[in-house]
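A single protein chain has been removed from this complex, and every other one stays in its place.
Showing chain A:
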Amino acid sequence: MADETTNQGIPAPEGASHIIETDYEIGQDNFETQVGPFGLDIHNPVFLISALSIMAFVAYALFAPGSADAVFNGIDPSDTCEAGAFCDLGMRAYLTSNFDWFFLWSANIFVVFCLFLIVSPFGSVRLGGKDAKPDYGYPGWFAMLFAAGMGIGLMFFGVLEPVYYFGTPWGDEPLGVVRPFTEDGALIPENVAAARRMALAATSYHWALHPWAIYAVVALALALFSFNKGLPLTIRSAFYPIFGERVWGWTGHIIDTLAVFATLFGLATSLGFGAQQANAGLEYVYGLPNNVTVQVILIIAITLVALGSVLRGLDGGVKVLSEINMGMALLLLLFVLFAAGAATIMTGFGKGIVAYFQEVIPLSIPHGREDTGYMQGWTAFYWAWWISWSPFVGMFIARVSRGRTVREFVTCVLIIPSLVCVLWMAVFGGAAIEQVIADPAASAVKAQVIDSYNPPLSLFAMLEGLPFAAITSTIGIILVIVFFVTSSDSGSLVIDTITAGGKVDAPVPQRVFWCTFEGLVAIALLIGGGLGALQAMVISTGLPFTVILLLICWAILKGLIQERRNS
(Lines give C-alpha, C1' and ligand atoms only; values in the text may rest on other atoms or scores of the structure.)
Protein backbone atom coordinates (compact mmCIF):
# COMPACT_ATOMS: atom_id res chain seq x y z
CA MET A 1 0.00 0.00 0.00
CA ALA A 2 2.51 2.46 1.21
CA ASP A 3 4.78 1.76 -1.72
CA GLU A 4 2.06 2.60 -4.20
CA THR A 5 1.55 6.05 -2.81
CA THR A 6 5.22 6.94 -2.58
CA ASN A 7 6.10 5.80 -6.06
CA GLN A 8 3.08 7.07 -7.89
CA GLY A 9 3.64 10.09 -10.09
CA ILE A 10 1.04 12.47 -8.78
CA PRO A 11 0.43 15.41 -11.11
CA ALA A 12 1.78 18.75 -10.04
CA PRO A 13 -0.58 21.38 -8.68
CA GLU A 14 -2.35 23.30 -11.39
CA GLY A 15 -1.47 26.74 -12.57
CA ALA A 16 1.01 27.49 -9.82
CA SER A 17 4.20 27.16 -11.80
CA HIS A 18 5.87 25.47 -14.72
CA ILE A 19 7.37 22.21 -13.46
CA ILE A 20 10.15 20.82 -15.62
CA GLU A 21 9.39 17.19 -16.36
CA THR A 22 12.54 15.19 -15.97
CA ASP A 23 13.26 11.55 -15.31
CA TYR A 24 15.66 12.52 -12.56
CA GLU A 25 14.54 11.84 -9.02
CA ILE A 26 16.20 13.77 -6.25
CA GLY A 27 18.39 11.39 -4.32
CA GLN A 28 18.52 8.74 -7.06
CA ASP A 29 22.33 8.82 -7.13
CA ASN A 30 22.53 9.04 -3.38
CA PHE A 31 24.23 6.54 -1.22
CA GLU A 32 22.53 5.85 2.09
CA THR A 33 24.49 3.96 4.65
CA GLN A 34 25.29 3.61 8.28
CA VAL A 35 28.92 4.04 9.38
CA GLY A 36 29.05 3.01 13.02
CA PRO A 37 26.48 5.18 14.74
CA PHE A 38 26.45 7.75 11.91
CA GLY A 39 23.73 7.68 9.29
CA LEU A 40 24.84 9.05 5.92
CA ASP A 41 22.94 10.12 2.80
CA ILE A 42 25.45 11.44 0.30
CA HIS A 43 25.56 12.11 -3.40
CA ASN A 44 27.70 9.66 -5.23
CA PRO A 45 30.14 10.73 -6.68
CA VAL A 46 30.08 14.47 -5.83
CA PHE A 47 30.69 13.98 -2.11
CA LEU A 48 33.61 11.64 -2.59
CA ILE A 49 35.33 13.54 -5.40
CA SER A 50 35.04 16.85 -3.59
CA ALA A 51 36.33 15.51 -0.29
CA LEU A 52 39.23 13.63 -1.90
CA SER A 53 40.31 16.38 -4.28
CA ILE A 54 40.19 18.95 -1.50
CA MET A 55 42.52 16.77 0.55
CA ALA A 56 44.79 16.35 -2.48
CA PHE A 57 45.03 20.11 -3.01
CA VAL A 58 45.68 20.77 0.66
CA ALA A 59 48.47 18.21 0.49
CA TYR A 60 49.87 19.92 -2.63
CA ALA A 61 49.83 23.32 -0.93
CA LEU A 62 51.38 21.89 2.23
CA PHE A 63 54.11 19.77 0.70
CA ALA A 64 55.00 21.92 -2.27
CA PRO A 65 54.28 25.43 -1.00
CA GLY A 66 56.87 27.02 -3.29
CA SER A 67 55.39 25.47 -6.39
CA ALA A 68 51.79 26.30 -5.41
CA ASP A 69 52.79 29.90 -4.71
CA ALA A 70 54.61 30.12 -8.02
CA VAL A 71 51.63 28.83 -9.99
CA PHE A 72 48.89 30.85 -8.35
CA ASN A 73 50.57 33.90 -6.84
CA GLY A 74 53.59 34.24 -9.11
CA ILE A 75 56.01 34.23 -6.20
CA ASP A 76 59.16 33.19 -7.97
CA PRO A 77 62.09 32.26 -5.74
CA SER A 78 64.59 32.08 -8.59
CA ASP A 79 63.59 35.53 -9.88
CA THR A 80 64.16 34.62 -13.51
CA CYS A 81 60.77 35.48 -14.96
CA GLU A 82 60.23 38.34 -17.34
CA ALA A 83 57.99 41.07 -15.97
CA GLY A 84 54.38 40.46 -17.04
CA ALA A 85 54.92 36.83 -18.02
CA PHE A 86 52.69 34.15 -16.53
CA CYS A 87 55.37 32.88 -14.16
CA ASP A 88 55.97 36.41 -12.92
CA LEU A 89 52.33 37.26 -12.30
CA GLY A 90 50.97 33.88 -11.27
CA MET A 91 47.60 32.58 -12.32
CA ARG A 92 45.51 35.11 -10.40
CA ALA A 93 47.24 38.29 -11.50
CA TYR A 94 47.66 36.89 -15.01
CA LEU A 95 43.91 36.43 -15.30
CA THR A 96 42.97 39.77 -13.78
CA SER A 97 45.44 41.68 -15.95
CA ASN A 98 44.71 39.89 -19.23
CA PHE A 99 40.99 39.38 -18.84
CA ASP A 100 40.18 42.66 -17.06
CA TRP A 101 37.97 43.72 -19.98
CA PHE A 102 36.08 40.42 -19.80
CA PHE A 103 35.43 40.70 -16.06
CA LEU A 104 34.36 44.35 -16.28
CA TRP A 105 32.04 43.88 -19.24
CA SER A 106 30.49 40.74 -17.77
CA ALA A 107 29.73 42.51 -14.51
CA ASN A 108 28.14 45.35 -16.48
CA ILE A 109 25.98 42.83 -18.32
CA PHE A 110 24.80 41.35 -15.01
CA VAL A 111 23.79 44.78 -13.71
CA VAL A 112 21.91 45.66 -16.89
CA PHE A 113 20.26 42.23 -16.91
CA CYS A 114 19.04 42.69 -13.31
CA LEU A 115 17.75 46.19 -13.96
CA PHE A 116 15.94 44.84 -17.03
CA LEU A 117 14.28 42.13 -14.90
CA ILE A 118 12.99 44.76 -12.47
CA VAL A 119 11.22 46.78 -15.18
CA SER A 120 10.23 43.90 -17.48
CA PRO A 121 6.96 41.92 -17.21
CA PHE A 122 9.01 38.98 -15.92
CA GLY A 123 9.24 40.85 -12.65
CA SER A 124 5.79 39.61 -11.67
CA VAL A 125 6.76 35.92 -11.66
CA ARG A 126 6.70 34.66 -8.09
CA LEU A 127 9.43 32.34 -6.83
CA GLY A 128 7.73 29.21 -5.52
CA GLY A 129 4.57 29.54 -7.62
CA LYS A 130 1.80 32.11 -7.79
CA ASP A 131 0.45 31.58 -4.31
CA ALA A 132 3.74 31.14 -2.44
CA LYS A 133 4.21 33.13 0.77
CA PRO A 134 7.65 34.44 1.76
CA ASP A 135 9.45 32.12 4.16
CA TYR A 136 11.16 34.95 6.02
CA GLY A 137 10.23 38.50 6.99
CA TYR A 138 12.38 41.39 5.77
CA PRO A 139 14.69 41.82 8.81
CA GLY A 140 15.72 38.16 9.00
CA TRP A 141 16.03 37.94 5.24
CA PHE A 142 18.26 41.01 4.90
CA ALA A 143 20.38 39.94 7.85
CA MET A 144 21.05 36.60 6.19
CA LEU A 145 21.75 38.15 2.76
CA PHE A 146 24.40 40.38 4.27
CA ALA A 147 25.98 38.07 6.75
CA ALA A 148 26.58 35.40 4.13
CA GLY A 149 27.43 37.76 1.28
CA MET A 150 29.92 40.34 2.37
CA GLY A 151 29.74 41.09 6.05
CA ILE A 152 33.35 40.27 6.64
CA GLY A 153 34.49 42.36 3.67
CA LEU A 154 32.81 45.41 5.13
CA MET A 155 34.87 45.01 8.29
CA PHE A 156 38.09 44.49 6.40
CA PHE A 157 37.73 47.07 3.62
CA GLY A 158 35.41 49.69 5.17
CA VAL A 159 38.33 51.86 6.24
CA LEU A 160 41.08 50.43 4.10
CA GLU A 161 39.66 50.96 0.65
CA PRO A 162 38.43 54.58 0.78
CA VAL A 163 41.61 55.71 2.52
CA TYR A 164 43.78 53.77 0.11
CA TYR A 165 42.18 55.39 -2.95
CA PHE A 166 42.28 58.75 -1.23
CA GLY A 167 45.98 58.80 -0.61
CA THR A 168 47.63 55.88 -2.37
CA PRO A 169 51.31 56.50 -2.93
CA TRP A 170 51.52 53.42 -5.19
CA GLY A 171 49.85 54.88 -8.26
CA ASP A 172 46.51 53.07 -7.88
CA GLU A 173 44.43 56.24 -8.06
CA PRO A 174 41.03 55.47 -9.64
CA LEU A 175 40.69 57.17 -13.06
CA GLY A 176 43.97 58.94 -12.34
CA VAL A 177 42.49 61.36 -9.81
CA VAL A 178 44.86 63.92 -8.22
CA ARG A 179 46.72 62.96 -5.06
CA PRO A 180 46.08 65.04 -1.94
CA PHE A 181 49.62 64.56 -0.62
CA THR A 182 53.00 65.77 -1.77
CA GLU A 183 55.93 63.35 -2.02
CA ASP A 184 56.99 64.06 1.55
CA GLY A 185 53.48 63.51 2.93
CA ALA A 186 52.27 67.10 3.32
CA LEU A 187 48.61 67.81 2.55
CA ILE A 188 47.64 69.67 -0.66
CA PRO A 189 44.35 71.28 0.49
CA GLU A 190 42.99 72.10 -2.99
CA ASN A 191 43.19 68.44 -4.05
CA VAL A 192 41.38 67.04 -0.99
CA ALA A 193 37.80 67.45 -2.21
CA ALA A 194 38.39 65.76 -5.57
CA ALA A 195 40.37 62.90 -4.04
CA ARG A 196 37.77 62.29 -1.35
CA ARG A 197 34.93 62.32 -3.85
CA MET A 198 36.66 59.81 -6.12
CA ALA A 199 37.68 57.61 -3.17
CA LEU A 200 34.04 57.14 -2.14
CA ALA A 201 32.81 56.68 -5.70
CA ALA A 202 35.51 54.13 -6.53
CA THR A 203 34.90 52.18 -3.31
CA SER A 204 31.14 52.18 -3.79
CA TYR A 205 31.64 50.89 -7.32
CA HIS A 206 33.15 47.70 -5.86
CA TRP A 207 30.49 47.18 -3.21
CA ALA A 208 27.21 48.38 -4.71
CA LEU A 209 25.31 47.30 -7.83
CA HIS A 210 27.93 45.14 -9.54
CA PRO A 211 28.69 42.55 -6.82
CA TRP A 212 25.06 42.27 -5.81
CA ALA A 213 24.04 41.80 -9.44
CA ILE A 214 26.47 38.86 -9.61
CA TYR A 215 24.91 37.30 -6.51
CA ALA A 216 21.39 38.09 -7.72
CA VAL A 217 21.91 36.29 -11.05
CA VAL A 218 23.11 33.07 -9.42
CA ALA A 219 20.53 33.22 -6.64
CA LEU A 220 17.66 33.93 -9.01
CA ALA A 221 18.61 31.05 -11.29
CA LEU A 222 18.75 28.59 -8.40
CA ALA A 223 15.53 29.85 -6.81
CA LEU A 224 13.68 29.76 -10.12
CA PHE A 225 14.77 26.29 -11.15
CA SER A 226 14.28 24.86 -7.71
CA PHE A 227 11.14 26.51 -6.36
CA ASN A 228 9.26 26.91 -9.64
CA LYS A 229 10.59 24.12 -11.82
CA GLY A 230 10.94 21.49 -9.12
CA LEU A 231 14.62 20.69 -9.75
CA PRO A 232 16.93 19.92 -6.79
CA LEU A 233 18.64 22.83 -5.06
CA THR A 234 22.13 22.36 -6.42
CA ILE A 235 24.16 24.46 -8.81
CA ARG A 236 23.68 22.05 -11.72
CA SER A 237 19.92 22.70 -11.82
CA ALA A 238 20.52 26.19 -13.21
CA PHE A 239 22.11 24.52 -16.24
CA TYR A 240 19.12 22.41 -17.14
CA PRO A 241 17.98 24.71 -19.96
CA ILE A 242 21.48 24.57 -21.44
CA PHE A 243 22.53 20.94 -21.04
CA GLY A 244 19.16 19.25 -20.61
CA GLU A 245 19.19 15.79 -19.06
CA ARG A 246 22.98 15.72 -19.20
CA VAL A 247 23.14 17.83 -16.01
CA TRP A 248 22.26 14.70 -14.03
CA GLY A 249 25.38 12.96 -15.37
CA TRP A 250 29.05 13.92 -15.35
CA THR A 251 28.46 17.43 -16.65
CA GLY A 252 26.48 18.11 -13.52
CA HIS A 253 28.89 16.26 -11.24
CA ILE A 254 31.71 18.49 -12.46
CA ILE A 255 29.69 21.68 -11.99
CA ASP A 256 28.68 20.72 -8.46
CA THR A 257 32.16 19.57 -7.51
CA LEU A 258 33.63 22.87 -8.73
CA ALA A 259 31.10 24.76 -6.65
CA VAL A 260 31.91 22.74 -3.54
CA PHE A 261 35.57 23.27 -4.21
CA ALA A 262 35.32 27.05 -4.61
CA THR A 263 33.08 27.34 -1.57
CA LEU A 264 35.16 25.23 0.78
CA PHE A 265 38.48 26.73 -0.21
CA GLY A 266 37.01 30.22 -0.26
CA LEU A 267 35.74 29.73 3.28
CA ALA A 268 38.81 27.94 4.60
CA THR A 269 41.31 30.43 3.23
CA SER A 270 39.35 33.43 4.43
CA LEU A 271 38.93 31.70 7.77
CA GLY A 272 42.71 31.44 7.96
CA PHE A 273 43.22 35.08 6.95
CA GLY A 274 40.36 36.14 9.22
CA ALA A 275 42.06 34.50 12.18
CA GLN A 276 45.19 36.48 11.32
CA GLN A 277 43.16 39.70 11.15
CA ALA A 278 41.44 39.05 14.46
CA ASN A 279 44.81 38.20 15.96
CA ALA A 280 46.36 41.40 14.59
CA GLY A 281 43.49 43.31 16.17
CA LEU A 282 43.92 41.53 19.49
CA GLU A 283 47.61 42.34 19.44
CA TYR A 284 47.00 45.98 18.54
CA VAL A 285 44.30 46.49 21.18
CA TYR A 286 45.30 44.12 24.01
CA GLY A 287 48.93 43.29 23.26
CA LEU A 288 48.13 39.59 22.87
CA PRO A 289 50.90 37.61 21.15
CA ASN A 290 50.47 37.41 17.39
CA ASN A 291 51.35 33.83 16.52
CA VAL A 292 50.03 30.65 14.98
CA THR A 293 48.90 29.20 18.32
CA VAL A 294 46.51 32.09 19.00
CA GLN A 295 45.25 31.92 15.42
CA VAL A 296 44.61 28.18 15.62
CA ILE A 297 42.68 28.73 18.87
CA LEU A 298 40.63 31.40 17.09
CA ILE A 299 39.85 29.07 14.18
CA ILE A 300 38.80 26.33 16.59
CA ALA A 301 36.56 28.77 18.47
CA ILE A 302 34.98 30.07 15.25
CA THR A 303 34.44 26.52 13.99
CA LEU A 304 32.86 25.43 17.27
CA VAL A 305 30.39 28.32 17.26
CA ALA A 306 29.61 27.66 13.59
CA LEU A 307 29.09 24.01 14.46
CA GLY A 308 26.62 24.95 17.17
CA SER A 309 24.86 27.17 14.67
CA VAL A 310 24.48 24.52 11.94
CA LEU A 311 23.31 22.02 14.54
CA ARG A 312 20.57 24.41 15.59
CA GLY A 313 19.59 24.73 11.94
CA LEU A 314 18.63 27.53 9.62
CA ASP A 315 16.02 29.21 11.82
CA GLY A 316 17.44 28.50 15.25
CA GLY A 317 21.11 29.05 14.44
CA VAL A 318 22.07 30.76 11.19
CA LYS A 319 19.22 33.28 11.19
CA VAL A 320 19.55 34.18 14.86
CA LEU A 321 23.30 34.65 14.58
CA SER A 322 22.92 36.76 11.43
CA GLU A 323 20.43 39.00 13.19
CA ILE A 324 22.65 39.43 16.25
CA ASN A 325 25.49 40.22 13.91
CA MET A 326 23.59 42.83 11.94
CA GLY A 327 22.38 44.40 15.18
CA MET A 328 25.95 44.77 16.43
CA ALA A 329 27.17 46.05 13.07
CA LEU A 330 24.37 48.64 13.06
CA LEU A 331 25.35 49.83 16.56
CA LEU A 332 28.97 50.19 15.49
CA LEU A 333 27.86 52.07 12.36
CA LEU A 334 25.71 54.47 14.39
CA PHE A 335 28.49 54.98 16.90
CA VAL A 336 31.06 55.86 14.23
CA LEU A 337 28.51 58.07 12.50
CA PHE A 338 27.80 60.18 15.57
CA ALA A 339 31.28 60.08 17.09
CA ALA A 340 32.84 61.31 13.86
CA GLY A 341 30.19 63.98 13.26
CA ALA A 342 26.90 62.92 11.73
CA ALA A 343 26.44 66.10 9.67
CA THR A 344 29.82 65.87 7.93
CA ILE A 345 29.50 62.12 7.33
CA MET A 346 25.94 62.26 5.99
CA THR A 347 26.91 65.07 3.64
CA GLY A 348 29.74 62.81 2.53
CA PHE A 349 27.25 59.96 2.02
CA GLY A 350 25.05 62.18 -0.17
CA LYS A 351 28.05 63.35 -2.17
CA GLY A 352 29.28 59.75 -2.37
CA ILE A 353 26.03 58.58 -3.97
CA VAL A 354 26.05 61.44 -6.46
CA ALA A 355 29.70 60.78 -7.27
CA TYR A 356 28.96 57.07 -7.66
CA PHE A 357 26.31 57.71 -10.28
CA GLN A 358 28.53 60.20 -12.07
CA GLU A 359 31.56 57.92 -12.13
CA VAL A 360 30.05 54.44 -12.38
CA ILE A 361 30.07 54.43 -16.17
CA PRO A 362 33.64 55.72 -16.63
CA LEU A 363 34.77 53.27 -13.92
CA SER A 364 33.06 50.31 -15.55
CA ILE A 365 34.38 50.82 -19.08
CA PRO A 366 37.69 48.98 -19.39
CA HIS A 367 38.96 50.70 -22.55
CA GLY A 368 41.31 53.64 -22.86
CA ARG A 369 42.16 53.65 -19.17
CA GLU A 370 45.52 54.66 -17.68
CA ASP A 371 44.71 53.51 -14.13
CA THR A 372 45.56 49.82 -14.58
CA GLY A 373 46.67 49.59 -10.95
CA TYR A 374 43.10 50.29 -9.89
CA MET A 375 41.28 48.59 -12.75
CA GLN A 376 43.26 45.33 -12.74
CA GLY A 377 44.60 45.18 -9.22
CA TRP A 378 41.33 46.12 -7.55
CA THR A 379 38.29 46.03 -9.85
CA ALA A 380 39.08 42.88 -11.84
CA PHE A 381 40.34 41.22 -8.66
CA TYR A 382 37.09 42.07 -6.87
CA TRP A 383 34.93 40.84 -9.73
CA ALA A 384 36.82 37.53 -9.84
CA TRP A 385 36.45 37.29 -6.10
CA TRP A 386 32.69 38.01 -6.00
CA ILE A 387 32.13 35.62 -8.88
CA SER A 388 34.09 32.78 -7.24
CA TRP A 389 31.92 33.26 -4.12
CA SER A 390 28.69 33.48 -6.08
CA PRO A 391 27.79 29.75 -6.06
CA PHE A 392 27.87 29.74 -2.28
CA VAL A 393 26.23 33.10 -1.61
CA GLY A 394 23.78 32.66 -4.48
CA MET A 395 22.67 29.28 -3.26
CA PHE A 396 22.21 30.52 0.26
CA ILE A 397 20.24 33.58 -0.89
CA ALA A 398 18.08 31.33 -3.06
CA ARG A 399 17.29 29.05 -0.17
CA VAL A 400 15.90 31.86 1.99
CA SER A 401 14.08 33.76 -0.76
CA ARG A 402 11.08 31.60 -1.59
CA GLY A 403 7.80 33.45 -1.97
CA ARG A 404 9.20 36.74 -3.36
CA THR A 405 8.38 37.96 -6.85
CA VAL A 406 11.29 38.32 -9.26
CA ARG A 407 10.91 42.12 -9.12
CA GLU A 408 10.90 42.18 -5.34
CA PHE A 409 13.77 39.72 -5.21
CA VAL A 410 16.03 41.60 -7.60
CA THR A 411 15.20 44.97 -6.06
CA CYS A 412 15.91 43.70 -2.57
CA VAL A 413 19.08 41.83 -3.47
CA LEU A 414 20.41 44.61 -5.71
CA ILE A 415 19.27 48.04 -4.53
CA ILE A 416 18.96 47.82 -0.76
CA PRO A 417 22.24 46.03 -0.01
CA SER A 418 23.95 48.45 -2.41
CA LEU A 419 22.63 51.43 -0.45
CA VAL A 420 23.68 49.90 2.85
CA CYS A 421 27.17 49.18 1.51
CA VAL A 422 27.57 52.72 0.20
CA LEU A 423 26.40 54.05 3.57
CA TRP A 424 28.84 51.80 5.41
CA MET A 425 31.76 52.90 3.24
CA ALA A 426 30.75 56.54 3.54
CA VAL A 427 30.64 56.29 7.33
CA PHE A 428 33.77 54.22 7.97
CA GLY A 429 35.78 55.58 5.07
CA GLY A 430 34.49 59.10 5.60
CA ALA A 431 35.38 59.10 9.29
CA ALA A 432 38.83 57.73 8.48
CA ILE A 433 39.49 60.29 5.73
CA GLU A 434 38.41 63.09 8.12
CA GLN A 435 41.04 61.87 10.57
CA VAL A 436 43.69 61.79 7.86
CA ILE A 437 42.89 65.32 6.71
CA ALA A 438 42.59 66.74 10.22
CA ASP A 439 46.11 65.82 11.20
CA PRO A 440 48.02 63.77 8.63
CA ALA A 441 51.14 63.47 10.75
CA ALA A 442 49.38 62.07 13.82
CA SER A 443 46.75 59.96 12.05
CA ALA A 444 46.98 56.27 12.90
CA VAL A 445 44.91 55.47 9.80
CA LYS A 446 47.42 57.22 7.55
CA ALA A 447 50.23 55.37 9.27
CA GLN A 448 48.60 51.95 8.76
CA VAL A 449 47.18 52.42 5.25
CA ILE A 450 49.27 54.99 3.39
CA ASP A 451 52.67 55.18 5.09
CA SER A 452 52.88 51.45 5.58
CA TYR A 453 50.33 49.08 4.14
CA ASN A 454 48.87 47.13 7.04
CA PRO A 455 45.30 46.23 6.01
CA PRO A 456 44.10 44.24 9.05
CA LEU A 457 44.79 47.19 11.34
CA SER A 458 43.03 49.88 9.29
CA LEU A 459 39.70 49.51 11.11
CA PHE A 460 41.28 49.55 14.55
CA ALA A 461 43.44 52.54 13.65
CA MET A 462 40.30 54.50 12.72
CA LEU A 463 38.47 53.48 15.90
CA GLU A 464 41.51 54.61 17.90
CA GLY A 465 40.85 58.17 16.78
CA LEU A 466 37.33 58.10 18.23
CA PRO A 467 36.18 58.00 21.87
CA PHE A 468 35.82 54.68 23.75
CA ALA A 469 38.37 53.05 21.44
CA ALA A 470 38.92 50.12 23.79
CA ILE A 471 35.23 49.22 23.76
CA THR A 472 34.60 49.78 20.06
CA SER A 473 37.74 47.90 19.03
CA THR A 474 36.59 44.96 21.12
CA ILE A 475 33.21 45.10 19.39
CA GLY A 476 35.10 45.29 16.10
CA ILE A 477 37.06 42.12 16.89
CA ILE A 478 33.92 40.31 18.02
CA LEU A 479 32.16 41.39 14.82
CA VAL A 480 35.01 40.10 12.67
CA ILE A 481 34.78 36.76 14.45
CA VAL A 482 30.97 36.53 14.32
CA PHE A 483 30.92 37.49 10.64
CA PHE A 484 33.20 34.53 10.06
CA VAL A 485 30.86 32.29 11.97
CA THR A 486 27.91 33.39 9.85
CA SER A 487 29.86 32.78 6.63
CA SER A 488 31.10 29.46 7.90
CA ASP A 489 27.74 28.09 8.99
CA SER A 490 25.83 29.15 5.88
CA GLY A 491 28.70 27.81 3.76
CA SER A 492 28.57 24.45 5.50
CA LEU A 493 24.82 24.22 4.87
CA VAL A 494 25.37 24.98 1.19
CA ILE A 495 28.15 22.42 0.77
CA ASP A 496 26.11 19.83 2.65
CA THR A 497 23.13 20.36 0.35
CA ILE A 498 25.23 20.16 -2.82
CA THR A 499 27.04 17.02 -1.70
CA ALA A 500 23.72 15.43 -0.75
CA GLY A 501 22.44 15.90 -4.31
CA GLY A 502 20.10 18.76 -3.40
CA LYS A 503 18.56 17.09 -0.37
CA VAL A 504 17.97 19.44 2.52
CA ASP A 505 17.10 16.69 4.98
CA ALA A 506 20.42 14.84 4.98
CA PRO A 507 21.57 13.50 8.36
CA VAL A 508 23.18 15.90 10.82
CA PRO A 509 26.65 14.24 10.90
CA GLN A 510 27.21 15.37 7.29
CA ARG A 511 27.01 19.05 8.04
CA VAL A 512 29.17 18.46 11.10
CA PHE A 513 31.71 16.85 8.78
CA TRP A 514 31.85 19.81 6.36
CA CYS A 515 31.96 22.43 9.07
CA THR A 516 34.79 20.62 10.86
CA PHE A 517 36.61 19.85 7.63
CA GLU A 518 36.62 23.53 6.73
CA GLY A 519 38.20 24.40 10.08
CA LEU A 520 40.79 21.64 9.69
CA VAL A 521 41.74 22.77 6.18
CA ALA A 522 42.16 26.31 7.49
CA ILE A 523 44.37 25.11 10.37
CA ALA A 524 46.46 22.88 8.11
CA LEU A 525 47.08 25.73 5.66
CA LEU A 526 47.78 28.19 8.45
CA ILE A 527 50.42 25.98 10.04
CA GLY A 528 51.88 24.57 6.85
CA GLY A 529 51.59 27.68 4.66
CA GLY A 530 49.67 27.83 1.42
CA LEU A 531 46.72 30.03 2.43
CA GLY A 532 47.73 32.64 -0.13
CA ALA A 533 48.23 30.11 -2.90
CA LEU A 534 44.86 28.45 -2.39
CA GLN A 535 43.03 31.74 -2.10
CA ALA A 536 44.61 32.82 -5.37
CA MET A 537 43.42 29.54 -6.84
CA VAL A 538 39.85 30.16 -5.69
CA ILE A 539 39.88 33.61 -7.22
CA SER A 540 41.24 32.07 -10.41
CA THR A 541 38.05 30.00 -10.63
CA GLY A 542 36.31 33.36 -11.16
CA LEU A 543 37.15 33.27 -14.87
CA PRO A 544 35.39 30.01 -15.81
CA PHE A 545 32.52 30.93 -13.49
CA THR A 546 32.09 34.23 -15.36
CA VAL A 547 31.42 32.32 -18.56
CA ILE A 548 29.01 30.11 -16.62
CA LEU A 549 27.19 33.14 -15.18
CA LEU A 550 26.69 34.62 -18.64
CA LEU A 551 25.10 31.33 -19.71
CA ILE A 552 22.94 31.40 -16.59
CA CYS A 553 21.48 34.81 -17.58
CA TRP A 554 20.25 33.19 -20.75
CA ALA A 555 18.88 30.20 -18.81
CA ILE A 556 16.97 32.55 -16.48
CA LEU A 557 15.36 34.32 -19.43
CA LYS A 558 14.34 31.02 -20.95
CA GLY A 559 12.93 29.81 -17.65
CA LEU A 560 10.99 33.03 -17.06
CA ILE A 561 9.47 32.97 -20.54
CA GLN A 562 8.13 29.45 -19.92
CA GLU A 563 6.91 30.49 -16.51
CA ARG A 564 4.85 33.35 -17.93
CA ARG A 565 3.53 31.22 -20.76
CA ASN A 566 2.19 28.72 -18.24
CA SER A 567 0.46 31.12 -15.91
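We take it that a contact is a pair of C-beta atoms (placed from the backbone, for glycine too) under 8 Å apart; a residue touches a chain by one contact, two chains touch by 3 or more; residues count from 1.
By definition in this document, contacts and distances are computed from a predicted model.
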Chain not displayed: protein name in its UniProt record ("Na(+)-translocating NADH-quinone reductase subunit A", "Nucleotide-binding universal stress UspA family protein", "Sulfur-oxidizing protein SoxZ" or "Succinate dehydrogenase, cytochrome b556 subunit"): "Nucleotide-binding universal stress UspA family protein"
Which of A:Gly153, A:Pro391 or A:Gly502 contacts the chain that the document leaves out: A:Gly502
Touch with the omitted chain, as defined above, among A:Phe227, A:Trp386 or A:Phe545: A:Phe227
Sole residue of A:Pro65, A:Gly128 or A:Gly281 that reaches the chain not shown, by the stated touch rule: A:Gly128
Selected residue (touches chain absent from view) among A:Leu311, A:Ala447 or A:Leu550: A:Leu311
Chain A residues that touch the omitted chain in the full complex: 1-6, 8, 10, 12-13, 16-17, 19, 25-28, 37-38, 128-129, 132, 135, 226-227, 230-233, 310-317, 399-400, 402, 493, 502-508, 511
